[in-house]
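Notes to accompany the following structure.
Every protein chain but one is kept in place in this view of the complex.
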Amino acid sequence: MSSQELRTRPSSTPAMMAVFDDASAIAHALAFEAALARALAFVGQASEDAAQGVARACNSLVVDPIELAGRAAHAGTLAIPLVTMLKEKIGHDAEASATVHRGATSQDLSDTVMMLQLRDGASLLMIDLARIMDGLASLARRYIDTAAVGRTMLQNALPITVGLRVAQWLAGIYGATRRFERACAEDIVLQFGGPVGTFGGLEGRGQTVHDQIAKEMGLKPAVAPWHARRDGVASIATNVAVLIGMIGKMARDISFLSQDAIGEAYEPRIVGRGGSSAMGHKRNPTGCQVALSAATRAPGLVASILSGLPQEQERGLGGWQAEWPALAELFMVAGGSAASMADAIEGLVVDEAAVARNLGTANIGHDIGEARRIVDKILAEYEDRT
Amino acid sequence: MSSQELRTRPSSTPAMMAVFDDASAIAHALAFEAALARALAFVGQASEDAAQGVARACNSLVVDPIELAGRAAHAGTLAIPLVTMLKEKIGHDAEASATVHRGATSQDLSDTVMMLQLRDGASLLMIDLARIMDGLASLARRYIDTAAVGRTMLQNALPITVGLRVAQWLAGIYGATRRFERACAEDIVLQFGGPVGTFGGLEGRGQTVHDQIAKEMGLKPAVAPWHARRDGVASIATNVAVLIGMIGKMARDISFLSQDAIGEAYEPRIVGRGGSSAMGHKRNPTGCQVALSAATRAPGLVASILSGLPQEQERGLGGWQAEWPALAELFMVAGGSAASMADAIEGLVVDEAAVARNLGTANIGHDIGEARRIVDKILAEYEDRT
Amino acid sequence: MSSQELRTRPSSTPAMMAVFDDASAIAHALAFEAALARALAFVGQASEDAAQGVARACNSLVVDPIELAGRAAHAGTLAIPLVTMLKEKIGHDAEASATVHRGATSQDLSDTVMMLQLRDGASLLMIDLARIMDGLASLARRYIDTAAVGRTMLQNALPITVGLRVAQWLAGIYGATRRFERACAEDIVLQFGGPVGTFGGLEGRGQTVHDQIAKEMGLKPAVAPWHARRDGVASIATNVAVLIGMIGKMARDISFLSQDAIGEAYEPRIVGRGGSSAMGHKRNPTGCQVALSAATRAPGLVASILSGLPQEQERGLGGWQAEWPALAELFMVAGGSAASMADAIEGLVVDEAAVARNLGTANIGHDIGEARRIVDKILAEYEDRT
Partner (left out) sequence: MSSQELRTRPSSTPAMMAVFDDASAIAHALAFEAALARALAFVGQASEDAAQGVARACNSLVVDPIELAGRAAHAGTLAIPLVTMLKEKIGHDAEASATVHRGATSQDLSDTVMMLQLRDGASLLMIDLARIMDGLASLARRYIDTAAVGRTMLQNALPITVGLRVAQWLAGIYGATRRFERACAEDIVLQFGGPVGTFGGLEGRGQTVHDQIAKEMGLKPAVAPWHARRDGVASIATNVAVLIGMIGKMARDISFLSQDAIGEAYEPRIVGRGGSSAMGHKRNPTGCQVALSAATRAPGLVASILSGLPQEQERGLGGWQAEWPALAELFMVAGGSAASMADAIEGLVVDEAAVARNLGTANIGHDIGEARRIVDKILAEYEDRT
């Protein structure tokens, strides 16, 4: 196997990488096949025995991801070799064997696997987003009256407060999080529709089979098969990218504030983090680096997914196959960005003396306008969520 | 002046280009300055006379867009020369002159102008989107039982119905339209906050000034100044791009169906449209061309906007200045795409004989599964909108 | 007409906008048709009289760009209405009329027009690039021994010299310029091949007609018609984007150096430039803003062009129609970026006292390694060009 950790791990987290790894994909795929078999039994198109036979095979099949990946690459779809493996596992039970994958098509499997990974990835992301937002709310309160230099176009402008700066980060991340959660709630749905999205071969019971699978897997049912209609996928992708961008905005600001000549805020000092292989005195904003790197990559990843929208006919060629890698990458760097900035925000060091000193030097007065009111409004909106 | 019509007009519409042209920008900018003056009078920070003096100047100022553009390019912002022009127009009325642009900053003006253009652009877009969706709903009903070849990966697969194909286009465009409308409703808001977003210099009445301007201009008020927090802008941009992509999916399908060897559907024959400068017999899918060209451009335009999200500090340098051109371009090509496909769908020619003949030749049976039920569900969801 | 100057002019220059405007497009188009007519006469497929008749019409035809753009949008190509206008202008001379556009197709016209604009745009760009590079070479020499703080990851690191910093900007811009010039020299070529790129209808003399047109227009001949093979177009686009990025790197650095807390370098003070509509003391890095905005937009514009590469068959649908707007935008923002940074570099203010003060404060020693040697190598390579 070719491990690819050195290039991917520094921009993600082990937990988020696990959400999108082969083990999770295989587990989701087998869960789908088991749920389908049981749903076929539910509508009387397979016996209970056959369904249990399939489910047992799904439970006990041990898949070598390298072998499966190689065979999937050859066949052109993940489902073909996996179904073969399942049937080999089932062996002589002809009815169970005939039940495997019946009524489904390859994309039903791969789209549903992707959706389950997105669901898990979104849950994981929410934990660090909550850490960031709670941390920001707390900082905004603490520094609500701390006047500071506001800087526009990289030049000293007029006073703001530290609390307002932080509250604006919160407003942006909260806005993006809210949209992201909504996109996930709306568009993380089961894909099941058969080869051309008609529930063909299921004697008029396809909708019921679909609903049963959704129920069993805890996935929202789809209004209609969507394998060649990717607006929902694009909505999730664009919303996570906006979120990455808003975390990136905060990271950019913190990295600017921690310049030696400014010195108003720093990431927490963590042993072994942010050093230099050559300069012992360095205190690099390593969390910001992760977040800014994610923000550099996200726009292009989104562009790839949007480019795939004009799918050809009843199943496209090339466009949707480009989605899974790009989406997984988006979520993986989102995970890295959120985790590293959660650490940075929870331990953020604000040097109030430097803040005051810089403001004095700037000689731009002390009118902070209605900064306090604005912070209160942003915090109120955040705290009113539910 | 350098007119740039030949390159832009074929991918847009005159109406959408007018929404984003200089005349509209100037009108919106002057309306903003007038509303601000009146709001200052409302809170007692300007006399009614001064406010009326500003408003009169805004009403009567005639601006040469070329001159204004040149001076804006030199100054680095649109507001600087416009405010100068307004003050020159006002002349000796010192109080009115001092009222112009008070409490505002350049970006308050330019962001609000952009928002007003987006509002108008969205309204315009909705007209053609409604034409497309109504046309599709009608086609889906008409051909709900018309069996046809379903094609996956460009190969004959299994039967679908013409109605299902069309209903899936509808589902995608409707889904994207719904999200787009919501993004506009949420994020087309006034920007007003002064140089660093604190309502500085307004003696604690900035929030009221903000609310008054919003009220007068018919724009939603913002929770807080957002000039350096661009998640709302990005949300509008990404949603219009997904919409362009979903129209592009339909255009791709129609262009495939109108290949000579398939011949199942055509754009309407319109005199002088879709011909060739060299081949008289050609019937090019020119509407689809416009929509596919838009879908080719949208992902990159979105990437530019997302790349600007990590704005520096209290006003960024370069990032947000990249937004207006990219957003305007997105809306202009969206307008072209929707208008050309509205014409195409309203006049779509379905050759039922060819559909039947191709299905017969394909020899893939006649099981259309639950296509009718799926069409009904999609239509029901569309018709239940409010 | 809908003038769109306010949005486009601040990121470009009048001269570059003129290169890509309607007047230039129409002039190039008519020059192409005249050259084609003369080439047909050259191979004996039109009389000299007919060729002169066409050429006269091309010289005297006055085209309203708005009308032409509208008709081009309707027809789907620029050539169809233009050819009609030319034939109307020619009137009763049947032979001249029949000679117009013979052997050509719409894309021969539009691709050649685009190439002529790129040629002119590249020439124009080179003037400002030379100003930048000469300015940088001169600055690098002047400050070759001026030690300064080197900063990595936004943190003080170890000493460099001002000369080295500047020489590195030069190395990047020179490298990108060299590649860009080469791409233009290789890939700005005539497109002529007829409807399907076979020189059809020209009785075996198409290659000669092609060569004659190229000769007359001063364009490099193509090895073969390339209307559906866009690697050359993509090469020009990507190379100009890398150039924009390298100018952006310099702009980013200058904007960082001109932060109040650092103050090591500034754009020249130009009356009326870089001010603020609200803060009189501001000295915004407006040239850098233009360059950074260009660098924010370029990657997305390139993505659009690359997305169009998989053209369908003998002439694509949508992909290549997306190129002209994106390429023109790339060149227009490149022009704005180069012009504004040429001004910035020619007048760059280096505050040597601040440089020295910051270095002293940083307490990072004075070892500048082999900075002088590196500067010399970079300058030698630059000066050895040709």
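By written order: A, B and C. Residues from 1 in each chain.
The rule we apply is simple: a residue touches a chain if its C-beta (ideal position, glycine included) is under 8 Å from a C-beta of that chain, and two chains touch if they have at least 3 such contacts.
Values in this document were obtained by computation on a predicted structure and should not be read as measured data.
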Listed residues A:116, A:222, A:292 or A:338, member touching the removed chain: A:292
Touch with the omitted chain, as defined above, among A:161, A:238, A:304 or A:358: A:304
Full-complex contact with the absent chain, from B:43, B:66, B:98 or B:153: B:153
Absent-chain contact - pick from B:146, B:207 or B:358: B:358
For chain C, the residues touching the chain missing from this view: 150-154, 157-160, 164-165, 167-168, 171-172, 175-176, 179, 194-202, 204, 206-207, 223-226, 228-232, 234-235, 238-239, 241-242, 245-246, 248-249, 251-253, 256, 292, 295-296, 298-300, 302-307, 309-317, 367-371, 373-374, 377-378, 381
Absent chain, residues of chain B that touch it: 151-158, 255-256, 258-262, 276, 279, 281-285, 289, 299-300, 303, 307, 358, 362, 364
Sites on chain A contacted by the missing partner chain, in the whole complex: 1-11, 14, 17-18, 20-23, 25-26, 65-66, 68-80, 83, 101, 104-106, 109, 194-195, 248, 251, 255, 272-279, 284-286, 288-297, 299-305, 307-308, 317-319, 321-322, 324-326, 328-329
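To be clear about the criterion, only the chains that are shown with their structure count from here on.
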Mean-CA-position distance for chain C and chain B (Å): 28
Averaged-CA centre spacing for the pair chain C and chain A, given as whole angstrom: 38
Set of chain C residues in contact with two or more other chains: 255, 276, 279, 284-285, 289, 299-300, 303, 307
